[in-house]
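A protein chain is absent from this complex, but the other protein chains hold their places.
Then we have chain A:
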Amino acid sequence: MPFLQLSGLTKRFGDVVAVEDFSLAVEKGEFVSLLGPSGCGKTTTLQMIAGFEQPTSGHIMLNGRHLEEVPARNRGLGIVFQTYALFPHMTVEENVAFGLEMRGIDKKERARKVAGALELVQLAHLAKRYPRAMSGGQRQRVALARALVIEPELLLLDEPLSNLDAKLREEMQLELRRIQQEAGVTTLLVTHDQNEAMALSDRVAVMHHGRLMQQETPFHVYENPKSSFISTFLGKTNSLTATLKTTNDEGSALVCNGMELAGPPAHLRPGPITVSLRPERIEIVEAGEAVVSGPVIERIFLGDQWLFRIETPIGPLLVVRRNRGQREPEHGETVHLAWTPHHLRLLPKEDEAA
């Protein structure tokens, strides 16, 4: 029996289906991210686990007990809200102590635990401050300390880093991971930021239109996306429309824009498909080894990388190259591209409607 088990969770708001038949298992101590675009039902899922929304149908089991009938205040979960929801009229210390107070823990024990929690998030020196006088990152840590101090069975985080600026967000990612591991708490994070999901979690559960699309390690999801939606949502990719001609155990034959390409073995029927090719898997080669060739139409320098867009017979291709301090192709220069066939991912063609 997994530690947290969501089975067939569905939530409708009138005609709107926010979450549909959502099932997910989370093991004790695991860090799982719910990843999906805005409006796909992540928050609703979290709210149902937290007890702020009643599921239309389905079950939530935590550590062997059914949660559906338990009121939110008795679920004992640690929640970090997107807005942090700190109590503005209480000091940091009082904010963190609130949950302990509600549990009737005596003053001395409370002070000890609050100090411990603030130590964990490295805010011990700001215990007497009011939230108003703190930076976004600091408020975030207070919210985390307040959620963790009650020693929750499960920590729920709703887009916890989305209100921070880019640099701080990266720092907080590392920090969040450290704190989670130190506290050893089972964690479910909701985010629309694929970098965040991949950097933080043991497992990523990709959601789309209220449904679970795929749940695996970040590496797995990135390498073997189950659909072209996932391949474009996680990282950058070149999505090409192609036709699958034949496939066997050795490999497959494709036609893309009239050009014949070799691909890996596919578990698909011959016919129209989507091909995903990651930009970092494309190499610039000598003319003789080229699969396709074409001029550079866009050239962007990103510091550690170069980003090229190259006009080829199979369509414009995005190419990423590590910056090694060498000369790179200029705008308009014709380059020759190649890749090994097993880097292609053959995916079922997505319905326009889906």
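The definition used in the following text is that contacts are C-beta pairs under 8 Å (C-beta built on N, C-alpha and C of every residue); 3 or more make two chains touch, one makes a residue touch a chain; residues count from 1.
In the analysis below, contacts and distances are computed from a predicted model.
A single chain of the complex does not appear, and UniProt lists its protein name as "Putative spermidine/putrescine transport system permease protein", one of "Phthalate 4,5-dioxygenase oxygenase reductase subunit", "Carbon-monoxide dehydrogenase medium subunit", "Putative spermidine/putrescine transport system permease protein" or "Molybdopterin-dependent oxidoreductase". In the complete complex, the residue from A:Phe13, A:Phe52, A:Phe219 or A:Phe301 that touches the missing chain is A:Phe52.
If you put the hidden chain back, the residue from A:Pro88, A:Gly303 or A:Gly325 that touches it is A:Pro88. Of the options A:Lys108, A:Arg132 or A:Arg324, the residue whose C-beta touches the omitted chain is A:Arg132.
Residue A:Ile150 is the one among A:Met48, A:Val92, A:Ile150 or A:Met213 that touches the chain missing from this view.
Only one of A:Val16, A:Met102, A:Leu174 or A:Ile297 touches the chain withheld from this view, namely A:Met102.
Counting the whole complex, the residues of chain A in touch with the unshown chain are 50-52, 72-79, 81-83, 85-89, 98-99, 102-103, 130, 132-133, 146, 150.
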